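For this view, one protein chain was removed and the others were kept in their places.
Order as written gives the chain letters A and B; numbering starts at 1 within each chain.
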Amino acid sequence: MLLNWDLISGAVVLGIFTGGIYALMASGLTLTFGVMDVINVAQGALVILGAYLSYAVEQHLHIDIFLSLLITMPAMFLIGMLLEVAFIRPLKHERTVFSILVTFAIALVIEGILGKIFTTNFVQLGANAWYVNQSFKIGGTYVGYIYLFGFVLAAVLLAGLYLLLYRTRFGFALRATVENRTAAQLIGIDVERVSAITFGIGVSLAAAGGMAFGATQTFDPGSHYDLISRLLAIIILGGMGSLAGAMIASIFMLVVFNVTSVVYSPTWGTVVFFVLLSVVLLVRPQGFLGRAEARRQ
Amino acid sequence: MSMLVVQQAAKRFGGIAALDGCDLEVREGEIAGLIGPNGSGKTTLFNMMTGYGRLDSGTVTFRDSAISRSSPRKVFGLGIGRTFQLTRIFPRLTVLENVHIGARRRGLIASVRHWKAGREHQRALESLDFVGLTRLRDARAGSLSYGQRKLLEFASVLAAQPSLILLDEPAGGVNPTMIELMAAKIRQLNQNGTTFLVVEHNMSFVMDLCHRVTVLHRGKTISHGEPTFVRRDPAVLEAYLGD
Partner (left out) sequence: MTAIKLALLGLLLAVAIVFPHLFGNATVTLVAFFALLYATMASAWNILAGYTGYYSLGHAAFFGIGGYAMAILCQDYTIQGGYGAFYLLPVCGLIAAAFAVPLGIITLRTRRHVFVVLTIAMLFIGQLLAFNLLGLTSGSNGMILPLPPWIGAAYNIPFYYTALALLVLTMSTSFWIRRSRFGLSLMAIRDDEDRAAGLGINTWLHKLIAFVVPAFFLGMVGATYFYFQGQIEPQFAFNPLDDLAMALMSFSGGLGTVLGPVLGGLLIEGAQQYFALTSGVGGNYLILYGALFLAVILLMPRGIIPTIAAIWSSYREKRNDQQASASPGEASNSEALGVAEGTSR
């Protein structure tokens, strides 16, 4: 088989750009797990919800989709806090496992509601925006501006997240909670408040990710299944709870995906990724940067 | 004759050396004690001997077979039972079911039969009777008091009829009556041929019960011998008083 190196280098660049967008969506997921031991299976559905919110703002208020984030991100932050208080906080026993069940149900409810409002036809964001329709040449291939812009957006927001985590009092409280929930409580950190805000941040990052996702491909209310299985695979691969791991794994996965897509077909991109995930888990069940299983007893 | 021998065991957790070349010997038929100040590595050594972790270096030998790399299941299969400092029982099973887990026989035929079938049932009932929990046999294990849980954990180990039993703080956090009861049970089993290794904080409990005592300090063995000897060993006094 003759390999076209221009195509492959293009796929690598595209993989890095889309990997950034996935990192945005996955960071919320892994952060929530780190802070609350909660796996939010609804993250995919929330990404799609974010995309539809941007879509609604674009269609009805005629606002540019990047500017729409000024509306959708705060709105999704509130939705996230609300979900945490209503559905996650009451879970007391076997929290992680039950959080998966509960958020799975939330995802289906969101899918159902979106289907009722927006129908199940595929849509795409920014259909008239120049950066969605125009491309620039890099290496030997053309890449749409939206991928670059999406990547820049992800980089800016993730840098903001980094500053929030390492330069603010809230960030300190959050990191303390990740380290040891009980100890954090003992030194006077309001762990429940930290949890609600963290969940809100995770969901608002999903909104930003959703906008970029919706501008780079078409979607419908059912798109969240594929998305969440990729996101979950990313955070498992990166090591549950590790932010850096999630970013590395996002880029790794999307590069693998894009390269396989151009070499074989898009279908096998996803399959190859899951096969890789299985292989990694057989060798290293805790993922790339995950902590080994806590010392027993 | 020695039954369990630990030689030059070392284990680090991050930068901390939990075990730093310690030695231990348990002889057939004795009640051995393992003491040491907090953080001296007693529980770590216990875990390493029973397959709950791997030594960085050193060896553990049980009746001439090396077990330092064996799984907990393998160690149990060789006839070593253990209890935990923070008692581990199966909270949603009944008391009798808990004991049956220990008494359980392996093999396909045994697995597909009713859990109460076979001779093990008798053994489970005897163990339960031995620790005095017969009246609670149908209670959920999770509803037991702390002391009762210790007895239950002990009973489920006994039901397997191991030749060596490792007890991690059997007298920790239980009332004086229960402590005496525990000591009596251990002596009784020992007379019938079971060997014991007991980790304990309660000094009088160890000194009264054990035939020989090993003292750990900062991951090293600093003294071993009969209780009367260890009690007067200057190294031991320094370890306990010096810190």
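Criterion: contacts are C-beta pairs under 8 Å (C-beta built on N, C-alpha and C of every residue); 3 or more make two chains touch, one makes a residue touch a chain.
None of these values were measured; they are calculated from a predicted model.
Student: Among A:A173, A:I236 or A:L254, single out the residue that touches the unshown chain.
Tutor: Result: among the candidates, A:I236 touches the missing chain.
Student: For the chain that's not shown, point to the residue among A:P74, A:G140, A:G160 or A:P285 touching it.
Tutor: Residue touching the chain left out of view: A:P285.
Student: Just to verify: which one of B:F62, B:F76 or B:F205 makes contact with the chain not shown?
Tutor: If we include the chain that is not displayed, B:F76 is the one touching it.
Student: Identify the residues of chain B touching the omitted chain, counting contacts across the whole complex.
Tutor: On the side of chain B, residues 50-52, 71-73, 75-77, 82, 84, 88-93, 97, 100-102, 104-106, 110-115, 117, 132-133, 135-136, 139, 143-145, 147-148, 151, 156-157, 160, 175, 177-178, 181 touch the unshown chain.
Student: In the whole complex, what residues of chain A lie against the chain that is missing from view?
Tutor: 39, 41, 87, 90-91, 93, 96-98, 100-102, 104-109, 111-113, 115-116, 120, 225-226, 228-229, 232-233, 236, 240, 267-268, 270-271, 274, 277-278, 281-282, 285, 293, 296-297
Everything that follows uses one rule, which is that only the chains that are shown with their structure count from here on.
Student: Roughly how far is chain A from chain B, centre to centre by C-alpha average, rounded to an integer in Å?
Tutor: Chain A and chain B have C-alpha centres separated by 47 Å.
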